[in-house]
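Please find one structure pasted underneath; my questions will follow.
A single protein chain has been omitted from the complex, and every remaining protein chain is retained in its original position.
And then chain A:
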Amino acid sequence: MRRLLFTGFNAFGQHEFVNGNAADCNAGFSELKAPFSDKNQCTISIAWRYSALAFGRKLWLRGLLAECPNECVTLEAPGDIKALAAGDTHCLVLLHNGQLYRVKPNLKAELLPVRLEAPPRSNSGTKRSIFGIPKVPELSIEHIACGSHINVAVSSENAVYSIPSCLHQFPGRQFRVKQLECGHEHAVLLNGNGDVFTWGNGLRGQLGQAVLKVEEAPLLVEALAGIKITRIAAGGWHSAAISAFGDLYTWGLNCSGQLGVRVMKPGGLLKEPTVYPLPQLHDLPECGCSTKSDHSDDDCAPLGVFAGSRHTLLIRRCGGLWATGWCRYSQLGKQLHLQHKNLSYLDVFQPLDGIALDTTSDRVLCGPWSTVIFCGKKSED
């Protein structure tokens, strides 16, 4: 059965549940109402006061859109929607044909095309048509991401946009953008080669560069150079990466334990607020899972990492879901709060009991103060 499990901040009715507020799994996640079919993929993106959900050409915005909670608008895009990036003031909508739109999250919401500046030079070169008139190549966007202070798009020609201006042009042929993520004010990009690039505001260490400053254009994270990275994540002011060796790195701000790096000062005080500008390699605790037959570390190596404003989640190969960071709004499931009353954050990665993922199909997505799990199995029960 395919379903979406949610936990976190929902004070504005950003999300609609199948069973009211009741938990639908032991970790304390609740199932979201969402349209599903076997053909079409459902896309979701979460901002602080509203959520955006797309299915085929249809787009729903829900939450506090004008005056009160539970407001909802429905829109139809000119083509099938591939990706969404919901920010405070607008939501970016990317279609499968590479066209980019934006929509303001209010009751009069409408899709407006986003006009991007042409990159300084095109990789493919302009071809002459048979009539001798240079043909302007159609700009096709492949990746989008946004935060409160940043909006990024990457074209199929590897031009990087700080919408609407072109920031940077990665080389054409060999370079393939694999993943793009944004925090509140920084961007992290992973290419097919396993290299990580960051830019934006790095004053809280989120860029993984030794010097804390603002970087206008993508810059290779030197500290990870030579390590093949397979997955990245960008939280509010922190970032994370997983290598092909199964190592987890986190860097940036650790104000709510989001890096999973516990540092105590003599006297037992947590050192805070703490900024880690360089990627920190994690020595994860052994997974207590029962699924492995032979004792091999690889069975439980990190596979995917995801981040919200101040929390981080990790999928391990065995299907275990681990988490650290802020949980005051149940970002990490309601179950934690039954075990520890008044818990406001975890400062080391811990397993979330009562949930096991199918690593072949399940995906995780974080809103600023929430977590969604796509349980992707085709319906069978």
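Criterion: a residue touches a chain if its C-beta (ideal position, glycine included) is under 8 Å from a C-beta of that chain, and two chains touch if they have at least 3 such contacts; residues count from 1.
As a convention for this text, contacts and distances are computed from a predicted model.
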Among "Lysine-specific demethylase 8 isoform X1", "VPS9 domain-containing protein", "Aminomethyltransferase" or "V-type proton ATPase subunit F", UniProt-listed name of the chain not shown: "Lysine-specific demethylase 8 isoform X1"
Listed residues A:R62, A:H184 or A:R231, member touching the removed chain: A:H184
Sole contact to the chain not displayed, among A:R57, A:R262 or A:R328: A:R328
Positions on chain A where the hidden chain makes contact: 9, 11-12, 48-49, 64-69, 148-149, 184-185, 201, 203-204, 211-214, 236-237, 265, 269, 271-274, 309, 328-329, 368
